[in-house]
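Comments concern the structure below.
As you look at this complex, bear in mind that one protein chain is not there, while each of the others sits in place.
For reference, chains read A, B, C and D in written order, and residue numbers begin at 1 within each chain.
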Amino acid sequence: MGSLLNTMPERHFVKYTFLKLDPAWRRLDPDERVQHKREFMSACEDFASERLLRAFSLVGTRGDADLMLLAQATNLEPIHKLHVVLAQSGLMHLCQTPYSYLAMTKASEYSDESRLEVRPAHGKYLFVYPFVKTRDWYRVPPDERWKIMQEHIKVGREYPQIDLNTSYSFGLDDQEFVVAFETDDPAAFLDLVQRLRSTDASAYTKRDTPTFTCVSMSVERALNALDGSALPVAV
Amino acid sequence: MGSLLNTMPERHFVKYTFLKLDPAWRRLDPDERVQHKREFMSACEDFASERLLRAFSLVGTRGDADLMLLAQATNLEPIHKLHVVLAQSGLMHLCQTPYSYLAMTKASEYSDESRLEVRPAHGKYLFVYPFVKTRDWYRVPPDERWKIMQEHIKVGREYPQIDLNTSYSFGLDDQEFVVAFETDDPAAFLDLVQRLRSTDASAYTKRDTPTFTCVSMSVERALNALDGSALPVAV
Amino acid sequence: MGSLLNTMPERHFVKYTFLKLDPAWRRLDPDERVQHKREFMSACEDFASERLLRAFSLVGTRGDADLMLLAQATNLEPIHKLHVVLAQSGLMHLCQTPYSYLAMTKASEYSDESRLEVRPAHGKYLFVYPFVKTRDWYRVPPDERWKIMQEHIKVGREYPQIDLNTSYSFGLDDQEFVVAFETDDPAAFLDLVQRLRSTDASAYTKRDTPTFTCVSMSVERALNALDGSALPVAV
Amino acid sequence: MGSLLNTMPERHFVKYTFLKLDPAWRRLDPDERVQHKREFMSACEDFASERLLRAFSLVGTRGDADLMLLAQATNLEPIHKLHVVLAQSGLMHLCQTPYSYLAMTKASEYSDESRLEVRPAHGKYLFVYPFVKTRDWYRVPPDERWKIMQEHIKVGREYPQIDLNTSYSFGLDDQEFVVAFETDDPAAFLDLVQRLRSTDASAYTKRDTPTFTCVSMSVERALNALDGSALPVAV
Partner (left out) sequence: MGSLLNTMPERHFVKYTFLKLDPAWRRLDPDERVQHKREFMSACEDFASERLLRAFSLVGTRGDADLMLLAQATNLEPIHKLHVVLAQSGLMHLCQTPYSYLAMTKASEYSDESRLEVRPAHGKYLFVYPFVKTRDWYRVPPDERWKIMQEHIKVGREYPQIDLNTSYSFGLDDQEFVVAFETDDPAAFLDLVQRLRSTDASAYTKRDTPTFTCVSMSVERALNALDGSALPVAV
């Protein structure tokens, strides 16, 4: 458990930023779109040079978001600055942010496997949702809660190809947790989630939507999916 | 039941994409609208050459959507690509996506008749809604759930002119299921749904809206319903 | 009761379409507005030549809708076509459809007085709302439901100046019913609705909003209320 | 009680119209803004020449509304006409109506002090909210309801500097009541509302939001608060 760690690894802020393009952007001429993408990529590269940043496309999986950035840092300042610089890119001048989740990593009270960092990309899909438990959950005695969570974790372990990353948002944002599952196998993930509905833990779910199917790719490929045009090779 | 299948037919992704036109599109000159429709049709034809794609009009049945595309594929890549290419069409530059549902087919635990593919068009109307059951449902013992579902299925069988297709969204999207009924007889379907309200299964419904009445037609006819103009015959 | 009818009158589709004008329309020059209204009226007249179409103004009674069309037909095709043609009018190019209800008439199981058609205009006001009952309602034994409804109907009969028209939306749209009361006496209607709150039936209401106060008038007068300008007499 | 009145004073319609300016209006040149305000004032003056109309500013108290008009008439026709004429003013061409409440006055069954008319301005602030009671309220026996309301009224009487005006919306609009408190002393009003939370009546509240703090002023001053410019004295 977290309290047994004696090296005190640092907790990280994790920011999920979902973008939805104004269709007007696609009407701009190609050179301008190339310029806008380069500005956006440049902001991402500055941040990613020392920290984790991952990109995902939601084109074809959601109607209300096109691209998601996951940024991680040990304090809020670089995350604030990343978004200040992103906002200067031409792309963000024709873009909305329909969803945004701020969270922190934290040692889990139920599992030794919890991580204090999001891992670099290792799966084709990331399934993300904000999560709120019912207040009744917090009135269950701790040892009973522990037992309920062990059942939940045990079912999860039957799907070793699926990796879970939970971060915490209490007081920082509207949800309590941001849950992110990573896998190459969406069908197995669907089956796992359906099975978890019958666990005792499931009865204490207050909200677990919206649920985003995010396709992992480089920032450049996620940008190219916005207008179907590959960036020309820089000379 | 699904587990008895020994040929392991492949599961499919099913994507429902609902479009709402910006009224400004109708103010464009006719040649431009023709061009935009051709671009949209071309994206659909590429996808449909090897996979199932169906189109529906919602003009006159809903106020918040005009056209729906149902696309099916054995993996997410072609569905992602279809939406990348659609987004390049002039039509999508003046279009919103107010609703979008991602799901997968799956063998049913309650019925042998479930299919792992959506069938090609065979009815005039498709009635679609996202479906979420209450968490209490998942706490009912399996054999009692099975009995409850048999009653539900039995009522459905009294309406042989109505065909049901259920797909699964657990973990992939906000709903648990996407339910689609296909028929030529809306009055019979209305009567069926009203009768099902009195079954035990109905008490476990948490959400079954929005409910869309979709009129089946070719992509071309669905596009023509947007501005009331038939495409000129290509020469 | 419906099952006693031996002449099998035809059931009708009923479509309620609520429109909200973009304020930009009012900035157009007067000739253009006249042209737009004529196009809109022409679409209505085509439909109304063989079927029922009624118009209502909501200017001054709602903030989110200005005009409502009630269209009735024995099948969906002419209703689809009406909205295709309406969409071509200049007015609809600067108009949203914030609310839209699709329903069908049906013989009532509780009253012999139910109609399978909406009547032509005979009252100054129409009060419309989408209606959803709680699922508990459908678990009440049929004869108890019948008794509860008789009490409800009996209170209604004390207000003979108020006429009720219920249509059914199960499976076709988000609500279960569309309820429309017609009267010249809004104060009596308000008193009736307040009294009905104490009936047993009222406890089974899940949703009965939004509630629209609609002022009955000709299509032409409802259009003129949008910009305060009477159409010039056609020469 | 209402039924004891033998002079049958007339009931009034009361309309609350909340306006939110499009920021683009503030970018217009000053002469145009002066013209738009005059048109708006003229519509108000026509109505107010024979009926009650009051204006309130919400600049600084709400983010989603800037100005509220309260209009009262014995029938709907002049209220419909007021909004037709207002819509012709340049101001309304760059304005939304985010909230709108239609109600009627009615003799209270709980108090002799109820009024069938809204009084002319006599307080600096009006606190307005739409009000819906739980359906359980309507199942409480009448004499118990009466006792519960007397407790509620008694607490209110300890704050004589606060004046209450309740109007009724059953069947006319989405809420059951529109409640309006008028006072010069917002701190006392806040304390009263907090105290009322502990009365039995409070447990039967289903919805009492949004809650608007409205600053009473002339139409002209409320318009001037929109762009910070006083109207020039007419010559």
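Keep this in mind: contacts are C-beta pairs under 8 Å (C-beta built on N, C-alpha and C of every residue); 3 or more make two chains touch, one makes a residue touch a chain.
These figures come from a predicted structure and were not determined experimentally.
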{"item": "Chain not shown, its touching partners among those shown", "value": "A, D"}
{"item": "Touching residue (missing chain; options A:168, A:181 or A:212)", "value": "A:168"}
{"item": "Chain not shown, touching residues in chain D", "value": "23-24, 26-27, 57, 59-64, 125, 127, 181, 186-187, 189-194, 197-198, 202-203, 205, 209-211, 213, 215, 225-228"}
{"item": "Missing-partner contacts on chain A, residue numbers", "value": "11, 13, 15, 17-18, 76, 79-85, 87-88, 92-100, 102, 104, 106, 135, 138-139, 168-174, 176"}
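Here is the rule we go by: only the chains that are shown with their structure count from here on.
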With chain C removed from consideration, the chain sets that still hold together: A, B | D
{"item": "Set of chains whose contacts include both chain B and chain A", "value": "none"}
{"item": "Cα-superposition angle relating the copies chain C and chain A, to nearest 5°", "value": "145"}
{"item": "Chain centre separation in whole Å, for chain C relative to chain B (CA means)", "value": "28"}
{"item": "Contacts with two or more other chains, residues of chain A listed in rising order", "value": "none"}
{"item": "Chain contact graph, described as a line, ring, star, complete graph or other shape", "value": "line"}
{"item": "Interchain contacts (touch definition) - all pairs", "value": "A-B, B-C, C-D"}
